[in-house]
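Just one protein chain is left out here, and the rest sit where they should.
Coming up: subunit A.
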Amino acid sequence: MSGVSRIKEFNLPDLGEGLTEGEILAWLVKEGDTIELNQPIVEVETAKAAVEIPAKWAGQVRSIFHPEGSTVEVGTPIIAIDTDPGAGPVEASTTGAPAADLPTPSAASLAAVEIAPEEGMVEPGLIGGVAPGGRTAVLVGYGPRNAPAKRRPRKGASPERPATPAASVPPAPAPAPVPAAAPVTAAAPVTAATTVNGNGRPGGLVLAKPPVRKLAKDLGVDLGSLSGSGPLGSITREDVQRAASGTATAAEPPTVAAPATSAAAFGADREQRIPVKGVRRLTAENMSRSAFTAPHVTEFLTVDVTRTMKALDRLRGRREWRDVRVSPLLLVAKAVLLAVRRHPMVNSTWAGDEIVVKEYVNLGIAAATERGLIVPNIKDAGRLTLRELADALTDLVQTAKAGRTSPADMSGGTLTITNVGVFGVDTGTPILPPGESAILAFGAVREMPWVHKGKVRPRQVTTLGLSFDHRIIDGELGSKFLRDIGDFLADPEAALLAWT
């Protein structure tokens, strides 16, 4: 037995099904102890259970890598065991890399040691051997992971390939819209509206039952242009009929179904008790967490948006925009996206010892639905044209109203707009969604007396409220960002010309 295989490191396994980490509750052995096979060595608590882990090898405990109380990722070495302590000291020359004496495991030892089989016992590809791609062959889905997951390169891929859109696509938890087998098409600009339908399916593949296809043909509806609401994103009869009748409008403020507070709902004590669950519980948890971890600052800006409203009218009058839902929110979203480009720091996350600034903007839109407040987001909204943004907004609102918003739609948001104006109020001090650093409240647009060109005129005026995380964003940056949004809305054409 060589020195390399004599010292064995035990990696924290996935103790449940799909767990990623565990907390070391207690070490049941200490360095220098002689241990037997399957002797309990450590108590580990995961999200599912507290369990004792039995020793995988007999021998002597050489090193313990993590103290009690520490949280360890699955696949990380936690203990090193000398499986042949009677054979004298381990010489550095025979162990290769610094595997001999390590307070913390080195990369080299990770690669060399885990479940080190006796040499010659295990062939490449077998458990414990070296699998294609250099990883240690273990179980599919379980067992140690020696390095961050890395995709093997595809044959023929150019190493000098410039950054493609695929590389900057935000890490949305949804399935990648472009199959990995098509790196060439991935290099072409990916736009949500043109190559992928609303369900993330490549545009060429449309799911619909034969009678629905017949109906679409009869009604002259292009199935490829629809986003299906059926199982697996398939297009339903209703989807086709809605498209045919042109009722694909949206974005009235989704009405909030107030809890049933009719007299009957109250007990004798004239109090009603509503269980906290679902969206309400989630909202409560998120809001409390955010409010008491991120130091919020809120600033306000009142803006004359008359030109924005006129621009919207002109858009609506254009033939190619005839069927598009155009609302003031669209230009507010555009203003935010352009302002982010000028101040990228606002689109970031506080991650404890670092700030993660994102190149992509997953633009969250707070929506009141019958289920409660949800915040779906438009993935990589900064890459969309105005028309694509309008379609995405319409789709987002319709999906939310229909109660079909998926968890993937709601996760990964980077910056949010809450359109409180639809409720007829002027502004508010919004609370940041956890993980985001800025949220904009867009108030009602009212006709107000306003000094315009030296005279008091009736103008369309609104108030913007911007909350931001003061850990990341100072008053100066927050103010500039809000000012830019206001400038855009005051004169969108000029801002577009000046900034893009």
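Please note the rule applied: a contact is a pair of C-beta atoms (placed from the backbone, for glycine too) under 8 Å apart; a residue touches a chain by one contact, two chains touch by 3 or more; residues count from 1.
Simple rule for what comes next: contacts and distances are computed from a predicted model.
Looking at the choices "Phosphate transport system permease protein PstA", "MBL fold metallo-hydrolase", "Small ribosomal subunit protein bS18" or "Pyruvate dehydrogenase E1 component alpha subunit", the name in the UniProt record of the chain not drawn here is "Pyruvate dehydrogenase E1 component alpha subunit". In the complete complex, the hidden chain is touched by one of A:Thr20, A:Asn38 or A:Ser406, namely A:Asn38.
From the set A:Val29, A:Ile53, A:Ala368 or A:Ile417, the residue in touch with the chain omitted from the display is A:Ile53, counting the whole complex. Checked against the hidden chain, the listed residues A:Lys30, A:Lys155 or A:Lys453 yield one contact partner: A:Lys155.
Where subunit A meets the missing chain, the touching residues are 10-17, 37-38, 48-54, 56, 115, 122, 125-128, 131-133, 137-144, 152-155, 181.
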